[in-house]
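Note that one protein chain is taken out, while the other chains of the complex remain in position.
A, B and C label the chains in the order they appear, each numbered from 1.
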Amino acid sequence: MNTFGTLYRLTTFGESHGPAIGGVIDGMPPGIAIDLDRVQAELDRRRPGQSAITTSRREDDKVEILSGMFEGKTTGTPIGFVIRNGNHRSADYGQLRHAFRPGHADFTYTAKYGLRDFAGGGRASARETACRVVGGAFARQALELKGIRIFAYTSQVGAVKIPLGYDEVDPSLIDTNPVRCPHAPTAAEMEQLIRRVKTDGDTIGGIVTCVAAGVPVGLGEPVYGKLSARLAEAMMGINAAKGFDYGTGFDVASMLGSQIIDPFETDSDGRIVTTRNHSGGIQGGISNGAPVYFRVAFKPVATLMREVATVDDCGNPTVLKAAGRHDPCVVPRAVPVVEAMTAITLLDSMIVAGKY
Amino acid sequence: MNTFGTLYRLTTFGESHGPAIGGVIDGMPPGIAIDLDRVQAELDRRRPGQSAITTSRREDDKVEILSGMFEGKTTGTPIGFVIRNGNHRSADYGQLRHAFRPGHADFTYTAKYGLRDFAGGGRASARETACRVVGGAFARQALELKGIRIFAYTSQVGAVKIPLGYDEVDPSLIDTNPVRCPHAPTAAEMEQLIRRVKTDGDTIGGIVTCVAAGVPVGLGEPVYGKLSARLAEAMMGINAAKGFDYGTGFDVASMLGSQIIDPFETDSDGRIVTTRNHSGGIQGGISNGAPVYFRVAFKPVATLMREVATVDDCGNPTVLKAAGRHDPCVVPRAVPVVEAMTAITLLDSMIVAGKY
Amino acid sequence: MNTFGTLYRLTTFGESHGPAIGGVIDGMPPGIAIDLDRVQAELDRRRPGQSAITTSRREDDKVEILSGMFEGKTTGTPIGFVIRNGNHRSADYGQLRHAFRPGHADFTYTAKYGLRDFAGGGRASARETACRVVGGAFARQALELKGIRIFAYTSQVGAVKIPLGYDEVDPSLIDTNPVRCPHAPTAAEMEQLIRRVKTDGDTIGGIVTCVAAGVPVGLGEPVYGKLSARLAEAMMGINAAKGFDYGTGFDVASMLGSQIIDPFETDSDGRIVTTRNHSGGIQGGISNGAPVYFRVAFKPVATLMREVATVDDCGNPTVLKAAGRHDPCVVPRAVPVVEAMTAITLLDSMIVAGKY
Partner (left out) sequence: MNTFGTLYRLTTFGESHGPAIGGVIDGMPPGIAIDLDRVQAELDRRRPGQSAITTSRREDDKVEILSGMFEGKTTGTPIGFVIRNGNHRSADYGQLRHAFRPGHADFTYTAKYGLRDFAGGGRASARETACRVVGGAFARQALELKGIRIFAYTSQVGAVKIPLGYDEVDPSLIDTNPVRCPHAPTAAEMEQLIRRVKTDGDTIGGIVTCVAAGVPVGLGEPVYGKLSARLAEAMMGINAAKGFDYGTGFDVASMLGSQIIDPFETDSDGRIVTTRNHSGGIQGGISNGAPVYFRVAFKPVATLMREVATVDDCGNPTVLKAAGRHDPCVVPRAVPVVEAMTAITLLDSMIVAGKY
C-alpha cells in the first residue's frame, strides 16, 4: 500500500537511489490558488544538509508539478509530481548488498519480497517522506482557507524537554533554530546534546509535538474511523516513529476521572466549548473544536558511525561500518513530515465529513 | 465508517439501547472449525457485571451466529451475528436528552449529525466493542492454526505498575484475578486502588500491554500500511484509548542508537533473529519474527458518580448526576478488546500479505 | 467482498438456508424520516410467490431493523437489519450435496473455497438480493428528498420487446401486471410466453430498463470512478446479469458521430441542457442533468424442471432433476433489485461528490 487517505489521497513511489521519487495527489479540491514557492519551502525544511546537526549529505529536492493545475489554480484532477534524485554513488553500497544493517528494514524487506533493492535503503529510505511533505503542503494551503493552522515542534531530545505546554508555545519561534524547538534555552541544550552524540558516532531519539488549531467540530468518524485513530495511523507510518498519544496521552493512566474530564461551558460567542483540553480536541473520536494536539516519539537513527556486528543474508557474522553521512537525530527533520501527515489527515477528514 | 480491515473485515452496527448490536465478518478463510464456546467465552471476559470492580450492570451478551458456517466450519462467506440487548430502562435517560456529559461524545455526535440518540450513549457506547470481541474470536482461532498466540494484560492502573517485562509474564495468570494483571501482588494493589476510587465516586485510568508471539516474518506493508500503523489505528479506535506505543515505545526518546538497535544473529535453527527486541517485532513497518508487543493507554471513565456541572444543548448551565452503573476502571474489560483488535489486524495483515 | 459502495455502503450476509440473511447500511445521512412500510413494500415486490409467473415458493421476507434509527429518523449510525429465513426443508437438497448443477455457482464456489454450503445454493442464492432491496429502499427515500426518482421495468422477455422508448413510459403502469412491463399488450404477451416456457419446464431470459430522473449535474468521478462504470459494476453484480449498456448502448456501434452527439441548448430556465439524450445522462463519466437510463440483460434461470446430465464433485456423470420451485423468468423479480442497486449507487455518488 503506497496510498494514504480516503478521499484526499496521496500515492507515492520511488527509491532514494533511482532516477526520481514522486507521487500523485488525488482529491484535491478545485479552484485553490497554490503558492508553489511555499510548497518548495516546506521541502527545504525537510531537506538533508540544512544545518550542522543534520546529515551533511546535500540534496536539492526540487519538486516538479506535472498536472492538476491550470493558470495557478488546482483543477480537481490529480496532481502528479516528481523530485529527481541527485548523484547516486552506488559504489558506496557494495558491502550492503549482502549485510543486514541492525535496526533497518533490510532483513524484513528481503524476507517479505525475496529480494532487495539494497542501494540506499530502497523504499524504506526516509527520502520517501519528501513526497509526504509535498502532499501535505497542498493540503495545508487548502486548510488555511478554512482557518486551520498546523504547527509541530521538537519537544524532547534525549532527556531534554521543552518546559512549555502546547498552548504556551509561540509557533513563530520554531524555525529560529536548527532543532525546531520554540524555546531558545531548551533548543540550545538540545543542539549541544545532538552535537555531543554525533561526535561519539552515536544517535539519539526524541519527540515531536504537533498542534492543529481551528479544526472545525465534527471531523472523524465514530467507531473505526476516529480522528484519533486516523492520526495515529498517519504518524505511526512515518519512519522511526515508535509511539503516539494525544491530549493528555499516556499520563491519563495515572489520573482520576475527576482530574481529567473537560467541563463544558458557553463562551462569549455563544459557542459550547470546554474549559480545559485534556481531550486533545477529540471526544468520542470526533473533533470538538478545541485545538487538536498530539505527540510522536521517534527512535534514534539506526545507522551509527561505528563498527557494528551483524549477519549477512546467508546468516554469517559480518561487521558493518556505515559509509555515507547520516543524521545524528532525525527529530528536527521529522517536524515538517509530522505537519504534512497532519494536514493530509485533516483535509481528508474534512472532505469525508462533507465539510470541504 | 463502521468497517475495519482490508481483506479480513469487520463491520458492526447497533446502539446499546436498541434491540440488538451485531456485525458482519467478511473474508474469513474457509474450512476452519470454530469452537463457538470459546467465542462466547471471550465475550464473557468483556461482559459487564463480571466482578466487583466492574460495573454491576449485568448483560448476558449471548452471540447468535446467523451465517457463514456449515457443519461446524467456516465456508468463506460472511459471518453475520447479533447480540440482543437486554432490558433497557430508557426512563433512566430522561435528563440526558438535552445535557452534554463532559468527557463523552454527546456534544461531538450532536454537532456532527445534528441529532442524537441519547439513550445509553448511542453508538459511542463501549457496548459496540462486544462486536469486536466476536470478530477477534474468529480471527484468533484462525491465527492459532498458524501458531500465533495473542495475550494482553493490565500493566498499569493509576500509579501501580507491573514489575515484569512483556517477556517475563506468564499468560496463564492473567485471568486469575479480576484486574487481569498476571502478577498477583500487583493485581491486589490495583484492585484495592480501583475499589478506593470507586468508593469516592471517581474513576481511574491505566495501560494494557499486548503481546503477539509466533507472528511470521513479512506482515505489514511498507510506507503507509506499516504493521505498526495498522495496530495503532486499531488500538486508537477503541473507546477511551489515548496513546499507543510499541517495542521500547516512548522511552526511545531518551535513548541512544547504540542502546536501542537490536543486533542480528543466527539461532540454533539457522534462522536470522535479533538478540533483543527493542523493535517490538516490527522493523521498517514489517514483522521480523520476534514477538510483537505494544501498550495502549486508557483514560479514566468519564462518568463519575458525583454531580458534575455542564451545559445543555442550548448552551445553558446544568448539573448532571450519573444514573445507572458504570465501571470505575475500564482497563480490565479492555483487555479482551485489545486482544480482539490485535487478532483482527494480524489476520487481515496475513491475508493481505498472501500468507493465509 | 460482501460490501458495496464507498461512503454509502451496504454489507450483507446470509445464506438462503441458514437462520437469517441481513446486512448493515453504513453512511446513511442522518435526520431522514424513513417510512418503514415502504421499505417492506419494496421487499414484497421482490418476494417469491407473488404471482403465478414467479416461483410458487412462498417466503415472508419481513425485515427487522436493529439499529441506526431513533424516533423514526436515521441517526447517521449504521442500520443493521435481518430477514429471518422461513422453514428450510434441507431434506430437499440431499442430491445436491455432491452434484454440480450446470449454470450454477456450485462448481466455482467449491473450487474457490474447497467446500460448499450446498443447501439452497448457499451464498450464491438470489435470496441475497433481498438485502440489496433493503439498502436501496433507504437510499431511495434519501434521494427522493433531493428530487431524484428511479424506476425500472421489464423491457424484453425472449423476443417480446416493449415498443416504447424510456421517455415514453408511464411508470405508474409498471406494477399493474405481474411482468412489470408498463405497456399492457406487451405485458400480456410476455406473460403468455413465460407461462408457455414454464409449462415446458424451461426458463427464459430478458432485459430490465432503468431510468433515474432528476439526477443532479456532477455525479461520478472522471477516469476510474465514472458514474457509468459504477452503475455497470452495480448491475453486473446482480445474479444472472450478463450485459449492461447505457444511453444508446450497443446500438452506437453502427452509428455515426453526426447521428449520436447530443447538441446543447439553453432551456427556458436558462439551464444548459442537451436536445436529445443518446448519452444516457452521462458524459465523460459524469451526470449532465438529463435522465440516466440503462439496460441490464438477464440470462434464463439455470434450474430447469427437467432431468439434466452433469457431473458430481468427483467428476463422475450423474443426472439431476430439480426439486423445489423455481422462477421460469427472473426478470419481473429483478426489477426491484435493479432499482435498489441504482439507488445505492446514486446516493453513494452524491455523498462522494459532496452533494448530499
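Criterion: contacts are C-beta pairs under 8 Å (C-beta built on N, C-alpha and C of every residue); 3 or more make two chains touch, one makes a residue touch a chain.
Quick caveat: nothing in here was measured; it's all calculated off a predicted structure.
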Filtering C:Gly49, C:Gly86 or C:Gly205 for touch with the omitted chain leaves C:Gly205
Just to verify: which one of C:Gln156, C:Asn177 or C:Thr342 makes contact with the chain not shown? C:Gln156
Check the options C:Pro19, C:Gly86 or C:Gly103 and report the residue that touches the missing chain. C:Gly103
Identify the residues of subunit C touching the omitted chain, counting contacts across the whole complex. 1-4, 12, 100, 102-105, 107-109, 111-112, 123-124, 128, 156-159, 197, 202-207, 217-218, 221-226, 228-237, 239, 241-250, 252-266, 270-272, 274, 278-280, 283-289, 297-304, 306, 308-311, 315-317, 353
Identify the residues of subunit B touching the omitted chain, counting contacts across the whole complex. 7, 77, 222, 351-352, 354, 356
Of the residues in subunit A, which ones touch the absent chain? 1-3, 9, 11-15, 18-24, 26, 30-31, 64, 66-68, 70, 73, 75-80, 82, 112-117, 119, 122-123
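Everything below uses one rule, namely that only the chains that are shown with their structure count from here on.
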Please state whether the interface between subunit B and subunit C is built from the same residues or different ones, using more than half shared residue numbers as the mark of same. same
Go ahead and note the Å separation of the Cα centroids belonging to subunit A and subunit B. 27
For the pair subunit B and subunit C, the C-alpha centroid-to-centroid distance in angstrom is 39
Send over the residues of subunit A in touch with two or more other chains. 222
